[in-house]
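To start, I am sharing the structure in question, which I have written as structure tokens.
Not every chain of the complex is shown here; the ones you see sit where they belong.
Every chain is named by a letter (A and B) in the order it is written, and numbering of its residues begins at 1.
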Amino acid sequence: MANFSEPLKLGPYEFNSRLFVGTGKYETFELMQEALEASGCEVVTVAVRRERLYDKQERNILDFLDRSKYTLLPNTAGCFNAEDAIRTALLGRELLDIEWVKLEVLADTKTLLPDPLGTLEATEKLVKEGMTVLVYTNDDPVMAKRLEEVGATSVMPAAAPIGSGQGVLNANNIKIILERANVPIIVDAGVGTASDVTVAMELGAEGVLLNTGIASAKDPVRMAVAMKHAMEAGRLAAKAGRIPRKLYATASTTMEGRINA
Amino acid sequence: MINIMLNGEPQELSEGIDVSKLLQDLKITVPCAVEMNKKVVPKALHSATIISDGDVIEIVTIVGGG
């Protein structure tokens, strides 16, 4: 059968899976491991946090992430200004010996919406530091373009607020972003269920990043498989050229030759 | 003795200790990265980097995140 795969290039990397999966909120590391495996993802996002110096946890997440299988993508989750995000990005690079980051500069703890100004500043500086920056942003086409202009390797507009599970709220904005982008657009945040991934890919996105949608589903492993299929479905449908929408009716069976016709 | 900030908490330390020694004393075995006064201290320089009074040190590791 025809081979429809087309790898996604991001800076020095190339991936066959276009699903990027986070590692937060799983009940156990084992469940996380099983869900990541089920999702078929090749890129896994992780966060950088202070080591608990005296109340050490027994187990470290890195023991549960096979780096021969997954490319780890450190993020700057929880940073509320450019400086913290830059420091966190550089610590992530040092820690994982990897030159890229999923940059988040958030505006406040309540909505977790991205701060456009801090995001732009941090992107510019990290690019100058030589890093491959995948940058989380709102769905504003103007900021998306600015982030591309200052050197982001991928712009990652939110489908909806982090953890909101609402899917693509403004397809119009995503379409405008895609129409004008010269870098891969990866839809990030707000995915609630499988069809949200399919819809994002059908719009023309190059990938989708999600975490809560899988990790907080009742059955994360099953949802991970769903997301994997949803990604394939959306990517293929986007390339297959869908039929147009009409008010009604085109017969799928010929009208000729009916008995009594 | 010197006084430093370690992961946001005040801490007393003997003089002349380097970053490698600090990590050893703290019995940190998981992969970590170290920042001193808002600059990353690359692993290769841990032994050569002596901690001074007033230094602000962050030791970070990887956790789950999205």
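Definition applied: a residue touches a chain if its C-beta (ideal position, glycine included) is under 8 Å from a C-beta of that chain, and two chains touch if they have at least 3 such contacts.
Not measured: the values here are computed from a predicted model.
One representative per chain kind is drawn in place, while the complete complex holds these chains as A x4, B x4.
The criterion applied here is as follows: only the chains that are shown with their structure count from here on.
Between the Cα centres of chain A and chain B there is a gap of 33 Å. Every residue of chain B that touches chain A in the complex is listed here, in rising order: 6-8, 26-28, 30-35, 38, 40, 42-43, 58-66.
By the touch rule above, chain A contacts chain B in their complex via residues 22-26, 32, 45-51, 53, 56, 60-62, 72, 74-75, 77-78, 83, 87-88, 90-96, 162, 209-212, 215.
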